[in-house]
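Just one protein chain is left out here, and the rest sit where they should.
A, B and C label the chains in the order they appear, each numbered from 1.
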Amino acid sequence: MNSITLHDAQKRVDQWISQFEEGYFPPLVQIARLTEELGELSRAVSHETGVKKPKSGEPLHSSAEELGDLLFVLICFANMQNISLDNIFENTMQKIEKRDTPRWTLKKDFKHVQNEEN
Amino acid sequence: MNSITLHDAQKRVDQWISQFEEGYFPPLVQIARLTEELGELSRAVSHETGVKKPKSGEPLHSSAEELGDLLFVLICFANMQNISLDNIFENTMQKIEKRDTPRWTLKKDFKHVQNEEN
Amino acid sequence: MNSITLHDAQKRVDQWISQFEEGYFPPLVQIARLTEELGELSRAVSHETGVKKPKSGEPLHSSAEELGDLLFVLICFANMQNISLDNIFENTMQKIEKRDTPRWTLKKDFKHVQNEEN
Partner (left out) sequence: MNSITLHDAQKRVDQWISQFEEGYFPPLVQIARLTEELGELSRAVSHETGVKKPKSGEPLHSSAEELGDLLFVLICFANMQNISLDNIFENTMQKIEKRDTPRWTLKKDFKHVQNEEN
């Protein structure tokens, strides 16, 4: 399977949403939606760690399925706000590479991976 | 700018994490990390809607910046669990296209975008 | 109805949990539980605002019911960590009264309610 680009993933979500009169939810509803989906992912992970038993009759979704829903809502939020996932991914990676390297223990056999421009 | 594929985004995050002895956090720490980042995104959106005023001296990050951090932690979670973002994105889109179409009002001038196999 | 004290609410939850071999969940599972319950509250509020329509067949719980569940899990977390709700409520109120008064517009006919010691 070819991997989809961030740009095309945003476009596919937009094409689906744009069919409908309702369009995108307002920003705070989208935040509530993200919280809802993260809650479902949290439940799935709690069950998968084996500590928490599901209620009898409770539908079981895998963490993979719930992560897909969270990614979808994240893309909806980006689309509605005209945020490019490529831009924010690049910016976050550059920030982390600059800021967080001293927080962790570098493996001996690893040459430090760094953003070339810095 | 060329758009990065989901596969290459996962690989870039993995290369960064793999330099360090600590590696990926355990699943429940990652869930706590997602909640933390979603909390920061929620604060940014509350401020941007203009209803909530920031505390004096409170650092202001844009919702775009916070969304980048959330995407990064989402990718960390996927990597640690060996989840392919391509698979879960495709599965969620197919589920939504099947399940949610009757929930919304189709625009008159739109031909329904649908998963071809259905 | 007489109102229950914070102390007795903590005690009632502890008596229920203490019957069982499993006892309290570990801290990070409790955080995941809080996220799960906040997600359900978010869904209830999204539905009650009328913007988001429930999926067909989706069970509808009121925000009051979901808030009760969130309060229960919050008390579980406090109990497990030996946190007194009385202490943290008092500390938060004093912090807010000191810190946040200048952020808001005092009503003309209100004498400022303040922590007497300040």
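Here, contacts are C-beta pairs under 8 Å (C-beta built on N, C-alpha and C of every residue); 3 or more make two chains touch, one makes a residue touch a chain.
This is a predicted model, so every value here is computed, not measured.
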Positions on chain A where the hidden chain makes contact: 28-29, 31-32, 35, 53, 55-56, 99-100, 102-103
For chain B, residues in touch with the removed chain: 25-26, 29, 32-33, 35-40, 42-43, 45-46, 49, 51-52
Those residues of chain C which, in the complete complex, touch the missing chain: 1-9, 12-13, 15-16, 18-22, 27-28, 31, 34-35, 38, 41-42, 45-46, 48-49, 63-65, 67-72, 74, 77-78, 81, 83, 85-89, 91-93, 95-97, 104-107, 110, 112-113
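Please note the rule applied: only the chains that are shown with their structure count from here on.
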Approximate Å spacing (C-alpha centroids) for the pair chain A, chain C: 27
Where chain A touches two or more other chains, by residue: 35, 38, 42, 45-46, 49
